[in-house]
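Structure incoming, see below.
Excluded from the complex is one protein chain; the other protein chains are retained at their positions.
The block that comes next holds chain A.
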Amino acid sequence: MIELENLAYSYGGGELLSDVSLKLAPGSFHFLTGPSGSGKTTFLKLCYGALVPTAGHARIFGKDVREMTRDEIALARRRIGVVHQDCQFLDHLPISENVALPLTVAGRDVQAESQNLADLLGWCGLTPRAGALPPQLSGGERQRAALARAVILSPDVILADEPTGNVDWEMSQRLLHLLVELNRMGKTVMIASHDLGLIRAAKQQVQARVLRISGRRLQLAGADL
């Protein structure tokens, strides 16, 4: 699915990641941890083609990011659902249209998929809020709406950056449950989080591997978690 090979990334100041190699297999479930500022968000961006590695290779669905056109990256994003830490929406459109946005931009018939959309909103507990505008939502509702938007095209991979950052424990459990459900349906899931409690809770439900970024390198964390 997504393959990183001896990848390095540096901003103007200096190297943030170096010599990172990883293969995301279909149906796998990964956590990505590390202190804040260690490069978790950068790592995810490299995985969905928002950043191009400064050295090494990143391959998305078998294609090197460096050789992909902007349109090819756009098409690849339809197969990768992304949930940002601070989810952004089109603030002038109601939640239901925001969640359906990937269908709209892909040129799919939104009317024909209205039942799917309704089911998805129900599954995320957003049915009563379907007509609300994004600024009217609570933090947890925004996270769930972002997750619904990320999965509506039934992507192969879901990348979530601190999806439980702004929500309480109960809500984070619900979100985690949604992601575990998606993983059981065969989706590849990677969650960047520094919430160890969340990772422990996940390990009871799913076979999850934990990756840690430390000292610019990506390491497989031990079984101590």
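Heads up, the rule we're going with is that a residue touches a chain if its C-beta (ideal position, glycine included) is under 8 Å from a C-beta of that chain, and two chains touch if they have at least 3 such contacts; residues count from 1.
As a working rule, contacts and distances are computed from a predicted model.
Only one of "Iron complex transport system ATP-binding protein", "Heme exporter protein C", "Cell division protein FtsX" or "Phenylalanine--tRNA ligase alpha subunit" fits the UniProt record of the hidden chain, and that name is "Cell division protein FtsX". The residue touching the chain not shown here, chosen from A:8, A:51 or A:206, is A:51.
The omitted chain makes contact with just one of the residues A:2, A:82, A:95 or A:218: A:82. Across the entire complex, the residue among A:74, A:118 or A:220 in touch with the chain not shown is A:74. By the touch rule set out above, chain A reaches the unshown chain at residues 50-52, 70-71, 74-78, 82, 84, 88-93, 97, 101-102, 104-106, 110, 149, 153.
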